[in-house]
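Have a look at the structure below before the remarks.
All protein chains of the complex are present and in place, except for one that has been dropped.
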Amino acid sequence: MMFDDFQFSSILVSTIRNAPVLMFAAMAGLFAERSGVVDLALEGKMLASAFVSAAVAFTTQNPWLGVLAGVGVSVLIALIQAFVSITQKGNQLVAGIAINIALSGLTFVLAQFFFTQGGRTPDLGEARLFDIVLPGSAAVANIPFFGWFYTKLLGGHSVLVYLAFGLIPLVHWVLYHSRFGLRLRAVGENPHAADAAGVNVERTRFMAMICAGVLCSFSGAYLSIVQSGFFLRDMSAGNGYLALTALVFGNWRPLQTALGCLMFGFFTALQVQIEGVVFPVIGKVPGSLIQMIPYVVTVIVLAGLMAKSVAPKAIGVPFVKSR
Amino acid sequence: MNQADLPRWASTFALPLLNLLSALLVAAGVIYLLGENPIESLQILVNAAVLDPEGLGYTLFYAATFIFTGLSVSVAMQAGLFNIGSEGQMYIGGLGLTLLILALDTHLPGWILIPLAIASSAIFGAAWAFLPGYLQAKRGSHVVVTTIMFNFIAANLMNYLIILMIPDGQQNPASRLFANSSWLPKLNGLFPILGETPLNISFLLAIVALVIYGVAVWRTTWGYQLRATGLNQHAAHYAGISIKKTIIVTMMISGALAGLAAVNSVMGSTHYLNLNFPAGAGFIGIAIALMGRQHPVGIFLSAILFGALIQGGFDLSLEKPNIPPETFIFIQGLIILFCGAMENLYAPALSALLKRKEK
Amino acid sequence: MQPAVEFQHISKRFGAVQANRDVSFSIESGSIHGVIGENGAGKSTLMSILYGYYQADSGKLLINGQEQQIRNSHEAIVSGIGMVHQHFMLVENMTVLDNVMLGGEGGFRLASRRKEVEVTLRDICKRYNLEVDPLDKIQDLSVGVQQRVEILKQIYRSANILILDEPTAVLTVQETASLFEVLRLFKEQGKTIILITHKLQEILEITDEVTVMRGGTVVGSVVTAETNKEQLAELMVGRPIETQLPRAAYAPGDTVLDVKGLNLVNDQQVSLLKDLNFNIRAGEIVAIAGVSGNGQSELLEILSGMRLPSSGSITMQGKTLPYAGRKDADGLPAVYRERGIGHVPEDRLRDAVVKNFSVMMNSFLGYQKKLGKTFGLLDYKQILSNCNEMLRKFDVRPADPHLRIALLSGGNQQKVVMAREIDANPKLMLVGQPTRGVDIGTIESLHARLLAMRDAGVAILLVSVELEEVRALADRILVMSSGAITGELKVEEFDATRIGLLMGGLHKH
Partner (left out) sequence: ADPKVAVIYDAGGKFDKSFNQSASEGADRFKKETKINVIEVQVASDTQAEQMLRNLARKNVDLIAAIGFAQAQAVQNIAKEFPKTKFVIIDGVAKGDNVNSVLFKEQEGSYLVGVAAALSSKSKKLGFVGGMDIPLIRNFSCGYTQGAKATDSKIDVVQNMVGTTTAAWNDPAKGGELARAQMERGVDVIFAAAGGSGMGTLQAIKEKGKLGIGVDSNQNYIHPGNMLTSMVKRVDQVIYDSFMEVKNGTWKGGVTYKGLKEGGVDWALDKDNRSVVSADVEKRVNAAKQDIISGKIKVVDFRDANKCPV
């Protein structure tokens, strides 16, 4: 039997494909939240960059320009969010939710205005990001296990997938071993202490928000120009909130958060496979109940294994020099 | 520099109004870009949502639901809990009243059935909020995350259950039509001018809920304990308040209010349970709670504003096909952003202006 | 020589409060300059202006003779100014090393610099005789050590002008002494030091000059060698201070609290309280002396119901206080309060007040269930009049019941808490560090209140690290060390040296 036929292999590959959307967004959230700004607007930034990436990639027929434009717009929104939450000291939760709602409407309106396809961009066709085929794939493709491992698990993904996984050590390094990371964590934990140490709290938070904007944009670009090949209204489909969940789940730490994202990716993949399978005794489980699995598992894991997750102390609190 | 410097009229009326105008100004820009006249559009919107009596009826109808979800989110916020799960709790509340009505509507007269069904929606909503509350209190699991998860779980569960409820020969994933005895009395009997709108007694119920909420939170020991818990858990513990009990009870009350939000549309308008009937009302509740600063009057006004936007926007998109209904989703977002998160935007300017006048 | 710092006509206003009004004085280079004044006199505000935390509304700042605009802490640090704040400015979940490096990392990559800085820090610790491990996390350190970290930070950054805002409020006598050693060393090196404290003894001991503030203005600057305690106190408060308060003869009544075999073991299996046995009788003040962190806080928490002990019995007026069978202390303080236990906790901002409530809403925190109600609703009229009465009796300033309590100075917050607990007529009063950070005028009045309670027959348990306070108030003194009671003495036998030894856990009785 070829390893390829074994369903677990397909679950693994599928997990790798599912995870980047969440990973980019969760890492974006990590930057924002470790700096003390609650980022409920992941969903909105994702949607905006998904739209702009697709629109620009289609118009220019160049996916890289699409990604770039997505970064630009996502950073712009992050800056608006930063202005409201940091400079204006507004309620960060409200700002986040407002941005999500506004962009859910605006992306549709603009897509409809420019492309008149019902809030959809045209198919990108060749303007999508290609999958990378590792050198020598053809030669090894038929070797049992290794062929699968090399061509399907390691290779055969978009650049953004590799970027997502590459981010894990990178974010870890930046957070714990760079000046920026040190200031970021300080500002999210005790902004008054950071301020007293001569760190500009607002500037640091702004920079964190810019990082969040950049990272989140990849999530949107991945959705539209890698996974789907076009933009569709509300295509972020709750992934921004799921990414936040992974962040809480991962205790605001890069490695654990990435694991959380992989867990969601895994359960989505698993659920796809067991839909329609006849189990002994219980028989066929209805699809809608199977779809619950990732959510139920999350609740159980949160309640059982890692009861207490500790948020950055200053999260959600605007920095005001006062009592 | 900050709001405290401003006279009360300025901070409670002038600032929100300036913010609302700013949001509308941005919206006007977008409408202009879409090729329509913003002023005319605004006229149509205001006409359809407020000036036209029937339109007003619809505005108030939508507002009734939003008041309940807004209250649901607000009461949890008072205890420092961010309940994102009102949507799911409302969904399950709808299930509660439906199960009861389906079982009893052929046996019981309305005056027994309706109160029972309303109670059932509250109980189901409360029950659905119990577990996130319990897990937060006893296990420290973040209520934000668990309620998001419970929204998804509720959607899956309801999808499964509603399909079982479809009457024979029907296509629509919805329960059968309820018997007349369970229909909520409409208010157009009292105010014929409102015309044929689904506005019903649950609007009055919502007003009562607002008053009870205001009194309970600011005038009772319970409310005091609730707010103390929300503002400083250490001090609440010191004060002998049971934090765990407060969290669980508050979440259940929040869930019950969200459950009650189902009454308006299910028992007052459609008279059957269908898929996705909350249609985002739970999430709008978050916006309303935040914009209304968890204050009864604020919640009321925000709920009316959102009701008007939905009703007015609906009519406007009919008259102006260039303006898709989604434009109003965008405008809602803008309004929440300006009124809910940038309350200090004009405070410095306004305070400078007032100071200059004084001199 | 030029003064190191010169304040010229500094004014600063917060809303209705004029925190500094036309403040002018100068600080000699290479001197230790004391700043004293009542709570809310504006000392911290003035220093925050010097450190760039706040901007003055008007006035000028001269550093080493040059007018300077200091807009933020970064600029202050660049100008060679360092500050140790009243509340520590440390990031709790980071190491000492990272806290020291923060803001002055010296490059984007930390890895290589971390090693260097660690070596430097160990060297500094040796030179200044500061015992700190750079790799410890702040949250694992006692207050005293955290204080050392703050000092370490300043030494590392080679601050030339060092501001210390009430650095000794939380220190023991020994810790204070070693801090002063370091300060003298600084002075020898030509650094300028500004020291804010409420303890006049310290002013006399170490400063060269002292400036006294009241109500936001400077009421006088004097050379330390030419003044004394009484003169300073009078300058500060505007009236003479009683140092020896009158008290009735010691005539204790029935036993109110009886503690037997009390033990506490925490989650990490560390024994925090070891077999405590003691009692308190009506009409006496029993003080627990000890270096903070030796179990006093935990004891207060257990006796107030905020925490469960691991074993042992607590009897209140002959009836045991319930805790057995509970998984946690959630809601327990209400039961204890019901039995007549009042509690003024050590950390008032964290435990005793809700910062965002008004003074009025804080005036019944803990007693919310006992309030009189009309139709089940809170009777705000009565609450207000009751609150006003408290504010008047305790001379809380400003006496505005609708002010957010966070806007009161620490001493005034403490008065509100004390007023509330006394108002409830407890049988047993637990008092933790009642005068930490409180000015001498207020200390006098708070002490007078406690003594009046004692005379009225209330049993009082006082936890304090201030031996002066213990001596002034206690009838009996228990000394705690490492969670155990290492000695007991009557106030007549008061002997600072002996107590110091007991606090070190050296003498077992």
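All chains are identified by letter, namely A, B and C, in their written order; residue positions are counted from 1 within each chain.
Keep in mind that, in the parts below, a contact is a pair of C-beta atoms (placed from the backbone, for glycine too) under 8 Å apart; a residue touches a chain by one contact, two chains touch by 3 or more.
Bear in mind that the values here come from a model prediction, so they are computed numbers and not experimental data.
Under the touch definition stated at the start, the shown chains contacted by the missing one in the entire complex are A, B. Only one residue in the set B:Leu42, B:Leu102, B:Ile166 or B:Leu301 touches the chain that does not appear here, and it is B:Ile166. Per the touch definition above, the residue from B:Phe61, B:Trp128, B:Phe203 or B:Trp222 contacting the chain not shown is B:Phe61. Considering the whole complex, the residue from B:Ser120, B:Thr221 or B:Ser265 that touches the absent chain is B:Ser265. Only one of A:Lys45, A:Lys89 or A:Arg120 touches the chain withheld from this view, namely A:Arg120.
Residues of chain A that touch the chain left out of view are 5, 7, 9-10, 13-14, 17-18, 21, 117-120, 123, 131, 223, 227-230, 232-235, 237-238, 268-269, 272-273, 275-276, 286-288, 291.
If you put the missing chain back, the residues of chain B touching it would be 58, 61, 155-156, 158-160, 163, 166, 169-174, 177, 196-198, 265, 269-272, 274-277, 279, 314, 317-318, 321, 325.
Note that only the chains that are shown with their structure count from here on.
Taken as a contact graph, with one node per protein chain and an edge wherever two chains touch, the assembly is complete, since every chain touches every other chain. Chain centres here are C-alpha means, and the one lying farthest from chain A is C.
Each chain gets one centre point, the mean of its Cα atoms, and the points for chain A and chain C are 46 Å apart.
Rounded to whole angstrom units, the spacing between the C-alpha centres of chain A and chain B is 29. Those residues of chain A in touch with two or more other chains do not exist in this structure. Residue ranges of chain C in contact with chain A, taken from their complex: 14, 51, 53-54, 72-74, 76-78, 83, 85, 87-94, 98-99, 101-105, 107-111, 153, 355, 406-407.
Listed in rising order, the residues of chain B touching chain C in the complex are 4-5, 215, 219-221, 224-225, 227-228, 231-232, 234-245.
Listed in rising order, the residues of chain C touching chain B in the complex are 15, 304-306, 329-337, 343, 345, 350-357, 361, 365-366, 368-369, 371, 373, 376-378.
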